[in-house]
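A single protein chain has been omitted from the complex, and every remaining protein chain is retained in its original position.
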Amino acid sequence: MRRLIQKVLVANRGEIALRVIRACREMGLHTVAVYSDADRGALHVLHADEAYRLGPAPATESYLRGDLILEVARRSGADAVHPGYGFLSENTDFADACVTAGVTFIGPPGSAMRRLGSKTKARQAADAAGMPRVPGSVTGLASVEEAEQVAGEIGYPVMLKAAAGGGGKGMRAVHRAEELAGAFVAASSEAERSFGSGEVYLEKLIERPRHIEIQLMADDYGACIYLGERECSVQRRHQKVIEEAPSAVVSEDLRRRMGEAAVRLALSAGYINAGTVEFLVDAEENFYFLEMNTRLQVEHPVTEMVTGLDMVQMQLRVASGEPLGIRQQDVRLRGHAVECRIYAEDPENSFFPSPGRITQLVQPGGPGIREDCGVYAGWVVPLDYDPMLSKLVAYGETREIAIDRMLRALDEYVVGGIKTNISLFQRILRDEDFRAGRIDTGYLERLLESDPLVEAGDVPEDIVAAAAALFSAVATQREPVAVTVQESRWGLSARREGLRA
Amino acid sequence: MRRLIQKVLVANRGEIALRVIRACREMGLHTVAVYSDADRGALHVLHADEAYRLGPAPATESYLRGDLILEVARRSGADAVHPGYGFLSENTDFADACVTAGVTFIGPPGSAMRRLGSKTKARQAADAAGMPRVPGSVTGLASVEEAEQVAGEIGYPVMLKAAAGGGGKGMRAVHRAEELAGAFVAASSEAERSFGSGEVYLEKLIERPRHIEIQLMADDYGACIYLGERECSVQRRHQKVIEEAPSAVVSEDLRRRMGEAAVRLALSAGYINAGTVEFLVDAEENFYFLEMNTRLQVEHPVTEMVTGLDMVQMQLRVASGEPLGIRQQDVRLRGHAVECRIYAEDPENSFFPSPGRITQLVQPGGPGIREDCGVYAGWVVPLDYDPMLSKLVAYGETREIAIDRMLRALDEYVVGGIKTNISLFQRILRDEDFRAGRIDTGYLERLLESDPLVEAGDVPEDIVAAAAALFSAVATQREPVAVTVQESRWGLSARREGLRA
Amino acid sequence: MGAVRPPGGIAGMTVWLEVEGKQCKVELPEGLRDGGTGECVVDGRALGVDVSVLQSGVISLLVGSGRQYRCVLDGDTIVIGGRRYGFRVEDPRSLKGRRGGAAGSAGPRAVKAPMPGRVVRVLVGVGDEVAEHQGVVVIEAMKMQNELKSPKAGRVVKVPALVGETVQQGDVLVVVE
Partner (left out) sequence: MGAVRPPGGIAGMTVWLEVEGKQCKVELPEGLRDGGTGECVVDGRALGVDVSVLQSGVISLLVGSGRQYRCVLDGDTIVIGGRRYGFRVEDPRSLKGRRGGAAGSAGPRAVKAPMPGRVVRVLVGVGDEVAEHQGVVVIEAMKMQNELKSPKAGRVVKVPALVGETVQQGDVLVVVE
């Protein structure tokens, strides 16, 4: 079963491509990066042994071009492809094409992806594996009429979801029957635009659910273990913003029950490599299967911090045919980890994306801090891709220590030239409800709707003024715009008035 | 017993001062930095809430001036002092002066420091606590004659050591009786110069010993636990270069025996707060008490990585009168951690120190990497202090993974403008003996005496030449020194000859 | 109050600023911008500072009380201790120009691209009546679609935005009168 892996093509960009390259390097594997025209100077290119251009900036002409990527694999002699997350990572045709090309796809076999990757198929598999799930349609809805019938059976409120999708695209909450038809059309057309398939299904809407997911790792030999859970309830527009491991509300017993259910599902589909089973958990600790992500997740570092395991190295070992090497009882959780997704977006202005050149970058460090960063000072963040700049992770003996450590690190962090959501994290991590673990998937939207805590910085105005004056004095060194202090305030005022006239 | 700590003066500089400041910030404590004239822009100053000048650059006029430091504590209203390591950290008079000034000294009580800090007194305490130690004199040697007598009794080879010292100062190995007199005078005068006390003692020299130390933490209530061991055998001139936790050769049983012996010693002296008991371990796994360091150690991060604990936060809690909160059985080691002390010194030129301006700084990151760095790009490393720039720590599930991860991180690390010992670590971490754990305190000196592996980089000459040409083309953009390619090679050669004439 | 002379009588420099929305005037002694100790005067209040210039755009300020502030310049903000403080230099020479440029809220108002991106939907046409905060155009950047709102109630008079077109930050997409 051993498949020799010596050179890995990383079919992704940004921090996750760098993450995979680092794991490969640590294991003595050669690395091949691919890049679009926007990414010639990107960090993942600079860390790779080899790098090949794919095409123009748009992902459809570069990172989504499986044919070009396999051509690079052939040219470079890469014997394996790591897809990262997003892009082609859940594309079964690409996984199959890799196999056909004689290249190891570092992920599950196409057959398992087909059974578990589609949300509707995965729901059928979950039913077969005896896993609790949210009541709703198991197959895609053929029409508005069918949607109305199913919704009527399970009762409002319901949630419409794209079968092929993720990341909140093609999703609509429907609270009353009269809203269903419009929402159905909207969700379906958004799904069509986003994923090339308009198939949508429908579920009972769970009130104030937590989003909690189980990390799995399975090998070729039928071994499958769970590496604890992650709490991902802090979301904005269905996008995770902060992730933690473990969850503040998951007991040892609940963890075991969710973990065993997830393992059952994976084994039923012949799953191999890393995967994540997502659940909704309600206030009574009932858990409901949501979907399975058949790939590495953005938030895998928090699991690594509390288990002490390297999941990408595990992926590479499993993909080369090695057995897992650890048993379920060897997995011990210790401490608490929190991850913040640092995005190039402006939380003070509708979270507008903020591409552009990074002019200053002061990164935090020290005890308990891990940063998986995909950018550097001087780099121009392109407008063509996901706005994630970096994942900042803090570990601590307790949840409170991890949170306080993250706040310390965020206070150290300065990104200049573009806007980031650092201040959003500072607000969340200081929020009483968050600190008490009172979170659900609607938590962040509620926080953002509430009056922002007018938690002004504690730096006196005079200090800020002095600093601003010093910086502007440096900036105007060559061509001073300010005048020297040789006249009275009245004279100066008069002069300003004169200029205004 | 609770002593309120709200504002901590950090009586140190560099990475350890920043380490302490970060812990304070995470715990909501205010921080006060002190600095010499060389350190106005140092990183520890920039991270502190308040900062006060002590005096000129020499440590004797700044960081060793306990009187000035306590004056700053008074002015700033600091209620505690953290001494870090080095400088005043093991100065009992300073610890006492803090108490007199009503300021909590974050470290052991003066009485325990007196009993365990002096090497000769500590050896007496070790004997009393039934701890094995290297045969030799328990008290300082009054004369060359006494030294000759003791050496005759225990047999050569022997080691002369300064009672007050550390870091290899005032140490001499003596292999034959006729060398003893000269070595005694040299060691004593070096000790006098370095520590203000010429007292030396004498021990049997253990052949090829490993340096292994036990980390302790004790509270006000008689609880004392050990946090596993650190392997510090990779030394140059008795200075630790690489540290690890755990040791590759310490079994569960040996760890328990060493740990319990260390705890016994600490409790016998009424020890409180963090401390380290250093041992020599011979090939037969016999361990011998060496000395106790009554303070935080440089290498504490490797212990933090494998225990998941924050030792500085523990120090602060213990110092404010809180109980330890964890028991011995709660301390679980997981994985392996390696630390490299990045120094401003030139391993290719007799390890000469290399102070000066840091012009480039590319720091590693990603999974398993922690950096406690005390410098930044643009900072001028002063010539007045220890040359340590940063501590780079790698964690992995196994020793091999940690080592390979460290190599990956070192390959990413670039410090420009000054020399560093990064290449030394690359050599050690690739060395077969090191990787096999075949190390002792003489290992590194032997490695350095052996022919350097002519492990040339694998970058083809043409690439280096092209890069060099591109850089020089940029540098000469304004005033080109090179000529354009408008003549034949022969013409150019002739021209060069002409210039040489 | 009369002008405060910088210490030593060396000719200084005065800077007018708007800091966090509040106007103020800072008098700097000559040379302080390169580091060292001196007295700034902020709206007539003297402030003893020790300035250390660390890198381009990064300074450390120590004030009389011992407080230390690492200040990082980022465009029109200064980051100190993880918080941002907005400021604007008021150049006396440019006040006239700025004044002339300011548009009254009664006149036509433009919806401009807040970032580079691609126009994915135009929700209004010329002549449409729009409410304040009504969405008028959707642009996409970094995989996110962002609906831009009308700054006022009124009638759409121009729609330069074209679906599929790439726009730069500041480009006018819709004008409402």
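Going by the order they are written in, the chains are A, B and C; count residues from 1 in each one.
Following the convention adopted for this analysis, contacts are C-beta pairs under 8 Å (C-beta built on N, C-alpha and C of every residue); 3 or more make two chains touch, one makes a residue touch a chain.
None of these values were measured; they are calculated from a predicted model.
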Displayed partners of the chain not shown (whole complex): A, B
Of B:T60, B:Q329, B:N349 or B:S450, the one touching the omitted chain in the full complex: B:N349
On chain B, residues whose C-beta touches the chain left out of the figure: 344-345, 349-356, 359-360, 362, 383-387, 410-417, 422-423, 426, 456-459, 461-474, 477, 480-489, 492, 495-496, 499-501
Touch residues of chain A, complete complex, unshown partner: 32-33, 40-41, 45-52, 75-76, 376-379
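To be clear about the criterion, only the chains that are shown with their structure count from here on.
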Chain pair that, of all pairs, has the most C-beta pairs in contact: A-C
Maximum centroid distance from chain A, chain identifier (CA atoms): B
Inter-chain centre distance, chain A versus chain C - centres from mean C-alpha coordinates, in Å: 31
Cα-centroid distance, chain A relative to chain B, in whole angstrom: 38
Multi-chain contact residues (two or more partners), chain B: 47
Two or more partner chains touched - positions in chain C: 67
